[in-house]
Structures are given as structure tokens and as C-alpha cells.
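Missing here: one protein chain of the complex. Every other protein chain is in place.
Labels for the chains are A, B and C, by order of writing; each one numbers its residues from 1.
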């Protein structure tokens, strides 16, 4: 009797592999905890990455692993695509990048389920035979089929939904809602019921690959049908929701494959993603059901054209030269950035301007509304990219009391987050949202291109306030002009 | 072929029982989350209690459960002892009650391990036989023996340690450290090694009940030897530590018995108890190792006798009548309660006094230091018992800025938590602890019995401050006297 | 594909439960430390289950049975006492209607009786 080679027998020992999986998911959890804190986030992300490495190694050590050439091929393709994409994406294009990465994750889940079906599908729908008090299980346990089919449907929805979200944000598709109108809801329902019916039939034992593919296609249509009618501005919430979906589908795959790392990693993403989606939605005064039901969140420009005519007040317009003088002689300036700054990629120009002002002894800070821009943290990421010192950034609650002793609030492409209607007009769609109280400062300069409204599609009384001056123009060029004018003072 | 009675077959189905256990531990976790928030704590505790009910029911449904009469007997005795004890204990005696409940939990763990040993012990130390590549496991898996023996040792330590803690706090034993001096550490080491050696022998297959009992006894001695040298004032930290120990031993019992409810419940207590112990220790500027190593935390009065003579300043003493006048004409009074108020059970008298003051239009609030008293939250519990409105309580960080606009700070049996040495004297043992800045208020009245120091055994410069007046006496009678004098004003 | 053994899956459960304990407690306000200690103390009374399970073993000797009765009694004390006392403690944090007739007479050592009484009174009248 010859002992098997120690290394391989020990390494391929199933308990050892299971323990590696435990180590891996402990690292994921530790990483996630890190990601939740500002000082620990970088390390948290890296810890989670190490966990992923451990999980992959454990899997490759599993007994019976094979087809190494194909594995290397798949991984190589993935690295070749993923690394450059991640390295080169612009910070402002982050949301669509996350959507894309999320989509391929969902796609992987769906494909894995498909292969499971090709391999085990003929034993789906097995039954427990009982004979003389002894129970005999024949074929694959029903729950495996259930989890696998669930993963297929959700993975396919997530893949297609994420791709649509990507296309909208990348402006491959128009950002405005594309909807069937009143039939939309009914159609979504029909698609969902079709997908579920196909799933039940498969679980029940119908071994037809055509049916499985049909189910994937119906789920794909559902993913399209759900995301297409949603406006571009709601996309971050949708992406977060699809992220949670992909997590859940990964957990289901783990249940089907009896793999603890998949179960834990998928489920923590599913759970945390659900919470995160909720936090994002409430931060912008929206509810998840109303977002998924479509409407509202897209037609800013359209709705605005109507709204703009209604107001009776007058608007004071200013020039870059005047704005430069006003800023140069202020002792305290607060910059209020918004979506327009992101669109115009004006963050570097803004940083130049504030450096110039600081050189002249002006005290500068930035007031960041939690939902300024189109994703939480959007402004922080952009300003950090432009090297704005962290200690100049003020969260809303810290910024508001300071407006009273501010000479000039410089609002750059922000609109809704400064709209007093959120406080004063109960009928306003944004009523109740906390805002940055720029009207408390001694004077306000607003940089935007027109009188068009922002995301919420409503007009902003602030622009009719006598202390407000509008500087019309693209954020980046307007800010650069001010900087140029400053040199002449 | 007759189908078995549906109800019993379904209820005793092992998956069903396991699912009940999952429900139970989910309730525990939900309960623990509730306990962590002030508004949800009551509900959290009740949710956990429901979880316990579910776990017990699941266990009683387990196949093979028997000896119902004995089970009822044990539960009845437990209820008969536990309910009255919990209902009648005074709030000030809480720490020792928790110690007692913790102790019996540890005792139960040790007894369970003992029965496991009596039943399975002959198969401990089994080996994996390998024949022709096939592995055959004979007897109980080694890990079961390891977890069972671990539970026995830790449970026994926890039982005896908790009982000593109880006896010290209840003043059955003297609160001061009882120590072997320099030999203490060595003896603890020897006891620990003996217990571990016995455990290893048992796991290795030595089937001797005498050895098992010997191990329990050595562990019991260890529990005594560790806790006896610790001063009474450190007891809350020790009890929290023993609480975590009992949790870990329960988790080990769960590993040995393959019971998920035990594993999860024990482990969350073990983990949260460890964190909690740490929080408590740091809140009072102590470290767990230094507490367990004994010393420092007990001889307040003794150490104080030396310290009291050193100071050259003069102390101003006042009378209840003068204090009453000072308080009656103040517009804002802050009460600073401390350990002395708890010892004197003066909370109701204090509440009477402040009601009287409020009736005269004086604005009263309470400043609560996080480690005032002898356990975190001690003051809150006592003042709540005396019906002090929650909105009059100020945590330290909120209280400190308000002392400046306070006319009289009334310090009742508090000492260390007001000691400016924590800010000014780097050599002081409490240096670095945040304090209540009573010296910022316009005048200070301190009620205590003597010039003896408090827990840390150091003198307090505050008493030599010209704006401070000392009212010597037992807290309860002194406060009642002031209230009586108020009636004459 | 089935990797699980009883030991390893239970280890996974143990690790996850440990994380939950750590994470939940890392954000508890100071004043809740004592009720929390008391509440978690009640939870580890779950060892009661161990006593109940072992009672089902075939062929237990009389002495083993006696040990188990004590273990069950201990576990029950831990559970029942722990939850009750935590509940009492926490009830005190709530605002209560002022008990009638509470004069300065009600100070002394009768604190325990009054505490319990106040709790019940509170329960009765809280909305």
C-alpha cells in the first residue's frame, strides 16, 4: 500500500478546500467592513481582492478540476478586457463602467446555469421514492434545480438590464425613457410570468434545452423592458439594484453548486446592495418602486421648457469679468458644484480658479450636497480627481450654517440641490429634500447654460432672487474665463 | 404500507428542526441588533427571548427526545429560582445578578460536557483507519472531544469566576484583592497547564472519569485564582469577560453536539462580549491584561489615605443650609452623580431635590460621565429608576460646553470623573481620561463623606479650588437635608 | 462537488456568527453597555438546549440524569432570569407616568419593590 503523494492529497483534501473558502469569505467580510469607512476603504477593497484570490486558488485545487487550457483562455480574455477598461475609464464615466462589470457578472451566472442544465437537466424533477419506510432520492435534489433556474432568470435580467443602463449612460441609447406607455406594466408582467412558467416546467422535469433558451430570452426581454423606460438620471439607483440582483443570483448559484464562498459572497452583496439601493433612492427623495415603474426621472429639458415661462420675476445676468471682480474682493467663497460641472468636466478648471482665489487670500470651501450630480459621492470623486484638498470639502450639514458668513456662493451646474422650493413649496416634487441654503449668503453667482431646469424638471426661484446673478455658459469655459479675467485685476 | 402520522413525521423531520434553529438564531441576531440601539433595545430583548422559545421548541421536537419528567423538573426548578431573583433584585445589585446568571450558564456547560464524557468518552481518541485507500473513521471524531473538553474547562472557569465576582460585589467576600502576591501568576500558569494537560490526555483517549473530574476541579481553582486578586471596582469588566467566555464555551458545546442554534448564539455572545469588554475597559482607561493581572483597581480607600495628606491647599466646607440657599437662587444647576450616589442609594432623594428646585424655576440637568459609578450606564439606570426625565440627562460631550453657563454644579459622590488631573497631570494614573469640566461653572458643591479619594486612589485638585465648597456627609442624608432646608427659604 | 463535512460547515457558521457579533456591537452607545451585557448573558443560556438534547440519549445512568437536571435548571435560570432582568433594566430607560403618592417617604431600601412596581404601572398605562 503506497501512500498518495502528501502534497496533493493534503491540498486536495475537501476539508482543506472548505477551510480555504472560509478564509476567503472572512476576507470578503473584512473587506466589506473596510469599504464602509473612509479611512479603511482602500485597504478594505484590497483585502476583498485577496479573498478572491484565495477563493480562486481553492477552486483550482478542487479534486477533478480540469480543462486547464480553456480556463487559462477564459481568464486571459477576461484580464485583457477588464484591466485596460478599468484603468482607462474616465472618472465621470464610472457609473456606466460599474454597470458593464455588473452586467458581465450576471451574464456569467446565466451561462453557468445553462451549462448546469445541459449537464444535470435530465435529472431535474426527480422524486423521492418511498418504499417500506425507506426514502430513496433519485436524481438531482429539487432545490438544486430551483436555485439554478432562479440564477438563470435573474442573471439574464441583470445582464441585459445592466447593458441597457450602460448604453443609456454612455449615450449609445437616448437617456430619455423609452416606453410602451400604458402597456408597459402589462407587458412586464406577461414576460415575468412567462419566464417563471418556463422555470417551473424545467424544474418539474421538462428536459428541453429549447425551453431553457426560451426562458433566457424571455428574461432578457424582461431586463430590457424594465430598464428602457427609466430615465438616465435614475440609472445609478437601477445599477445598484441590478448589482444586488447579480449578488443574489451568485448566491443561488452557490446553493446549487454547494459552494460556501459563492453563497456568502453573493449573499452579502445581495443584502448590502439592497440596503445601498434604498439609501441612494431615499437620498434623492425617490422610492424604488416608483423608479422601476418609470417616468419622472428623465425629461429634465422637456419638462423645463414648459416650466420656464411661468415665473413673473426678472433674472439678472452677469459677465465673467464682473464675476471675477466679485470673487476677488470676497473674503469667503463657497463653491456649490452640481451635475453640470460633471457634464462639462469642469472640475480641473474649478480647481484652477479656487487656487487663484486662495493665492489672493480668499477663503474657499466646497459645499457638497449628498445627491449632487448623478450618483452619491459623484462630486467628491470628481473634486478629488482635481486634487481639491479633502479639508475644503463640507458635507451639507456642516456647510449650511456657514452660508450666513459667506460673501459669494458660486453655484456651478447645480440646480435642484439649491432649490428653495424643497423647503417652501409643498406641491413641488422635491418638497422635503434637504437643500444647500445658498440664499443665506450675501450674494450668489450661478453658472449654467440656460434657464432650463435640472433633473427634477422644475424651475428654481433662486434665479429670481435679487442677490443672484446668472452667468450663462458651459461650466468649464465660463469658469476658465473667470480665471482669465482674474489675472487682469 | 401505512403512512406515518403526518404531524409527528413532519414536525420531527430533521430539516424542519434545522429550519427552526435558523429562525431562532435569526431572531437572536435581530434581537442583538435591537439591543444595540436606545429606542429598539426593549423590543430587541424580547425578540431574542422569542428566539429562545423557538430554539427550545425545536429541541423538544427532536427525534429521540425523552425523559420528559426530568426535563420538566429541571425547567421548573430553574424558573422557580430565576424569576423571583430577576424580579426582586435591586437595580444597584444588577452587576452581581448578571454575574450569577452568567455563572450558572458556565456551570451548565461544564455539566453537559461531563455527561458527554460519561456517554461518549470511551470513544474519544479514536483514529482514522486507512485500508487500501479507504478511510474508516472509528468512534467519535476527535474534534468533538476537543470542543467538549474545551467547553468543560472554560465553563468551569466561568462558573467559579462568576461566583467569586458575585460574592465580592455582594460583599460576601471582601471587595479588596485577595492575592498570593508574587506567586499568583506562577500558580495561575501551573493551574492552566494542569487543566490543559488533563484535557489533552482525555482527548487522546484516556478514559478516566476521575481525570475528567480532576480537570473540572483544576479549572475551578483557576477560576477562583484569577478573580480573587481582582479588586471589586474592576468586577464589571471581569463579568463581561466571563460572559464572553461562557458564550464561547456554549459555541464549543454546539460544535460538539452539531447544533447550529448553540453555535450561532454562543459565538455571537463570545464575539460581542469580547468587544464589549474592551469598550468597557477603555472607557475607564484600563486594559484587560492589567485587570486580569490584578492590583490597582480595589484599594481606593487605602491608597487614598496616603494621597490625602500631600496637598497644601485649603478646603472650604459648607452646610446644607448654605448649599440650599446657593441652589435656590441659581438659575441653572447641573447635577454630577457618581459612585457615591449609587452606594448611598441617593437617587430618589436627588430626584426630590431637583423637583423642588424646578418648582422654584431653576433649570436642572444631569451630566453623565460614561464611566461614572462602577459599570457603564450605571448612573442612567439609577436615575431612570428615580423617574428622572430622559431629556434632562446629558452625555459628557453635550454637558461639557454647558458648564460655562452653569451657576452651580452639584457633584454627588463623584470624584475621579471630575478630576482635573486627567487633563493637567501627565503622571496621574487617569491622565488622558476625558472628564466633566465642572470647574468651568460659576461654583461647585461637592457632596461626599470625607477627603478620601475614589476608585483611582488619587486626590482631586477640584476640592482645593476656591469656587468649590465641600458638603461632607452620606449622599442620601446630605441631599435630603438640603431639600428640607429649601422648604425654609 | 459536495465539499461539506459536519465540522467544516459548522466552522463556517461559527466564523459568520463571530463576524455578526463583532459588527453589531461596534456601534453601541455607552449607556447601553450594561443592558447589552445582561441581554447577551441571557442569550448564552441557550446551553439549556444541550441539556435537553442529552436527555434524549439512550441508556443514561442515574447520575448522568441528575447532572443533566442540574444543567437544565442552571440553563433555565440563565435564560429566564437574564431576559427578565434585562427587560426590567430597559423599561427604566423609558419615560413613565409618575406613580401617584410618591412622597419623600419612598426613598429608602425599598428600592427594589418600588422599581418593580413602577415597571408594572408603566406597562399598564403606556399607550
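Keep in mind that, in the parts below, contacts are C-beta pairs under 8 Å (C-beta built on N, C-alpha and C of every residue); 3 or more make two chains touch, one makes a residue touch a chain.
It should be emphasised that the depicted structure is a prediction, and the values quoted were computed from it without experimental measurement.
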item: Shown chains touched by the chain that is not drawn here; value: A, B, C
item: Touching the absent chain when the full complex is considered, from A:211, A:293, A:343 or A:384; value: A:384
item: Among A:156, A:184 or A:240, residue touching the chain not depicted; value: A:240
item: Given A:229, A:370, A:413 or A:473, the one touching the chain that is not displayed; value: A:370
item: In subunit C, positions touching the absent partner; value: 1-2, 4, 6, 9-10, 12-13, 16-17, 19-20, 23-24, 27, 53
item: Interface residues of subunit B (partner: the chain not displayed); value: 14-15, 17-19, 21-22, 25-26, 29, 33, 62, 257-260, 264
item: Subunit A residues that touch the omitted chain in the full complex; value: 25, 28-29, 31-33, 35-38, 41-42, 44-46, 48-49, 52, 55-56, 59-60, 62, 64-67, 70-71, 73-75, 77-79, 81-83, 85-92, 94-95, 97-98, 100-102, 104-105, 107-109, 111-112, 114-116, 118-119, 141, 143, 236, 239-240, 243, 246-247, 249-251, 253-255, 257-276, 279-280, 283, 345, 348-349, 352, 368, 370, 375-378, 380-381, 384-385, 387, 389-390, 395, 476, 480, 483
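Definition applied: only the chains that are shown with their structure count from here on.
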item: B-C against A-C, pair bridged by the larger set of C-beta contacts; value: B-C
item: Centroid spacing, where centroids are CA-atom means, of subunit B and subunit C in whole angstrom; value: 13
item: Centroid spacing, where centroids are CA-atom means, of subunit A and subunit C in whole angstrom; value: 42
item: Residue list for subunit C, restricted to those that touch at least two other chains; value: 7, 19
